[in-house]
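Only one protein chain is missing; all other protein chains are in place.
Letters A and B mark the chains as written, and numbering starts fresh at 1 in each.
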Amino acid sequence: MLEIDKLNLTIGETPILKDISLSIEPGKILGIVGESGSGKSMTALSTMQLLPQGSTTSGSIRFNGRELLNADDELMQDMRGDDIAMIFQEPMTALNPVHTIGDQIAEGMMLHESSNKTAALERTRGLLERVGLPVSRFPLTRYPHELSGGQRQRVMIAMACAQKPELLIADEPTTALDVTLQAQILELLRSLVEEQNMGLILISHDLAVVAEMTDELLVMRNGEVVDRGQTEEILHHTNHPYTAQLAQASTHIPERNQPPVLTHLAREGGLAPLISASQLVRDYPTKRQSLFRAGSPFRAVDHVDVTVYPGQTMGLVGESGCGKSTLARMLLALDEPTSGTIQFKETELTNATSEQLTTARKNIQVVFQDPYSSFNPRHKVERLVAEPLYLESGIAESEKRDRAVAALEEVHLPASALDKYPHQFSGGQRQRIAIARALITRPALIIADEPVSALDVSIRAQVLDLLTELRERLGLAYIFISHDLSVVRALCDEVLVMEAGKIVEHGVASDIFDNPQSDAAKMLVEATPNLERALKNRRTATEK
Amino acid sequence: MTDFLKTALRNKSFATGFVITVIVVLMAVVSFLWTPYDVTDLDIGSKLKSPSWTHWFGTDHFGRDIFSMIMVGARNSIAVALVAVIIGVGFGVPIGCWAAARRGLLDEALMRGNDVIFAFPALLSAVMITAVFGPGAINAIIAIGIFNIPVFARLARGAALSLWPRDFIMAARSAGKSSTRITVEHIVPNMANLLIVQATIAFALGIIQEAGLAYVGLGTQPPLPSWGKMLNEAQTMMSFAPHMAIIPGLAIVITVLGLNLLGDGLRDVLDPRLTRKRD
Partner (left out) sequence: MLLFLVRKTLWAAATLAVASVLVFAALEIVPGDPAQVMLGINATDEAVSALRQDLGLNKPVLERYFSWVLGMLQGDFGKSYTYSVPVNELVADRVTISLPLALLSLFISTAIAIPVGLYAAARRGSLADTGIMALSQIGIAIPNFWFALLLVYFLAIWLQLVPAGGFPGWEAGFLIALKSLLLPAVSLALPQAAILSRVTRSALLETLGEDYIRTARAKGLSRRATIWKHALRNAMIPVLTILGLQFAYLLAGTIIIENVFYLPGLGRLVFQAISLRDLIVVESVVMMLVATIIVINLMVDLAYLWVDPRLRHRQS
């Protein structure tokens, strides 16, 4: 149906795609997987002929025998949305904020089938029902801002499938969503493929997702296709070294040389907790409901108890908006709890003197998710890494520099990094610098808020190794916040599962993942894509 | 700095704007030391002369040399607009940063205060000030300066609000730094580009506004020449001495154009987002 042959793309002077060839049949799912900058999205946009200005292409893209490359606008406008449809990554911005969802879905029908508005809206109702947005709760007059991310992505799918396209291209359709929503959306896509016998190109950075979903697989790197074949075949045998490397990195578990620190053992051994929060509550005011009624406060964190012992790695998992980050901010003393107490060693943080607070802050440091926004772009690495030394008054500049060098050595970066600016480093290196900054005050606890989620899998594995190594060498305790269970499982001793502000499960990491008790934990475990499980399922399916 | 200039001058807008601005500023500076003729010298014998080799831009109805008056007038325009920008930045930026750092009621109150000032265009303030205190150049400075305050306060607040939730601010907070210290160390330097661009725009607007106020008699008073006042005097002589109206107007247009080009150029040079867009 779709046949791409030796597609080359240059934007300005930069070559983006080199000799891409692929083909897909009706009813099949083709996965394109690769790390950022591999050219996955550009391949999709080439097919739609929606490339940015200044693009030059060569090769051929044939759809049912018709050449699409450099086809005239009229032909493409007939094709787009009718024969070939596309779903994008960012559901929050992909819908027009000033039009209702009904109008936006019906628009395509009116365009391609010249049906009148009443008929189009009637069919839209059916479509919304089909993607799981029943009209009784989601009338057509809703605006996008009244829907959540997952609901918006369903609207996008309804819009894309409205004309029963022969080919659907989904560019990272679930990357911005929580795992449970991801599972639902993927399931919806799969059933639509079967129902309408359409071809689906699924673009993803997540090997586990494509392993579960696709029939065939294309592995891309730096604008080139490096490996291709039946999904099961190439993931099982992993003949190509890059595919093997990707597969390894995404299932990577750092080696540990010391036994896990478990709460009950620590307690029995008479170990004093490092940090202990009890009955923490944080309320946020909400918008007024109406003129005469104030909004009831939103309880982000609801009577939470957390205890972490020295050297322990505590995982904190839950869907976005469950209160993980609010909890972390309170533990870092960046946000005041509405009620409850936080005790760090002997100090009660909620009514500590500023000296006590300084001591606590030296001991509790933080690593953030986004390595691009965690540094002031105008400061050099020396100043960035040394910033927490503000907590230790009276340090000479030369000593600051020495300590910064030492901290960089801990994370395996050379001293020459000190005089560079953060933009001169890659994402992985930046995350190392962020860890160095956290280490410089020689803390006892590091709170890491999604420290690897913004990184590509191979770099993710390296950072996880580094964190494990530091834990063992420096005796650090971590509170490790993540929505990615595979990462948490790889690193943590114990896990807290959070849902709607409450801790709903607490236990040893492997227990929770192998035998979850609460509904929230069960849902998370089940929805998390897992490469090994996906491959095993496939094998049993083919054997039958 | 020289490195910056070298890269910046490759930008056509910046280069043009830079050259024009430097020329205007030089004219103003030189006017303190030397002008072709003394602007207070009345020479009725050679009044209303068209531009010639002896009087490049001609003479006015008192026989004063217009080129000399333009040079001295530049002084006045630049001084008024510059001080007004300094007032705007000096009050507006701290107000905006403070509002963003504290949020809540204080933020609301400060921003509402801004709204009130926004309802007083410079001309209305100048009318009130002149009615109360009598005319003078200082009125123009205050009136334009006051209107600049909410402009910079809004800009600074918006920029600060978008910076506060960033992780590097969180990191600074977890290093125990106070919000004032964070504002000085992290917030203001990161909004400096925006402020510089806005300052050149406000400077250009200030020159137009000053000319307008001087034109209606609310600004600089005689005997010092100013571009706006020259236009006012030219009005009744339009039919027989159009150069008296055309030349000061061109001086304003070229100066303002230069500053605007400088601002546009700076925006492109300083904002790396534009060059990195669409990657």
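Simple rule for what comes next: a residue touches a chain if its C-beta (ideal position, glycine included) is under 8 Å from a C-beta of that chain, and two chains touch if they have at least 3 such contacts.
Small disclaimer: the values here were computed from a predicted structure and weren't measured.
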item: Chains in view that touch the one left out, judged over the entire complex; value: A, B
item: Selected residue (touches chain absent from view) among B:39, B:80, B:188 or B:252; value: B:252
item: Chain not shown: contacting residue from B:59, B:130 or B:226; value: B:130
item: Of A:63, A:88, A:344 or A:390, the residue in touch with the unshown chain; value: A:88
item: Residues belonging to chain A that touch the chain removed from view; value: 48, 50, 73, 77-82, 85-86, 88, 90, 93-99, 107-108, 111-112, 143, 145-146, 156, 159-160, 288, 290-291
item: Residue numbers in chain B that touch the chain omitted from display; value: 112-113, 115-116, 118-124, 127-133, 204, 208, 211-212, 215-217, 231, 234-235, 238-239, 242, 245-246, 249, 252-254, 256-257, 260-261, 264, 277-278
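One rule holds in what follows: only the chains that are shown with their structure count from here on.
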item: Interface residues, chain A side, partner chain B - complex; value: 52, 332-334, 357-358, 361, 364-366, 368-370, 373-378, 384, 387-391, 437
item: Touching residues on chain B, where the partner in the complex is chain A; value: 166-168, 170-177, 185-186, 189-190, 278
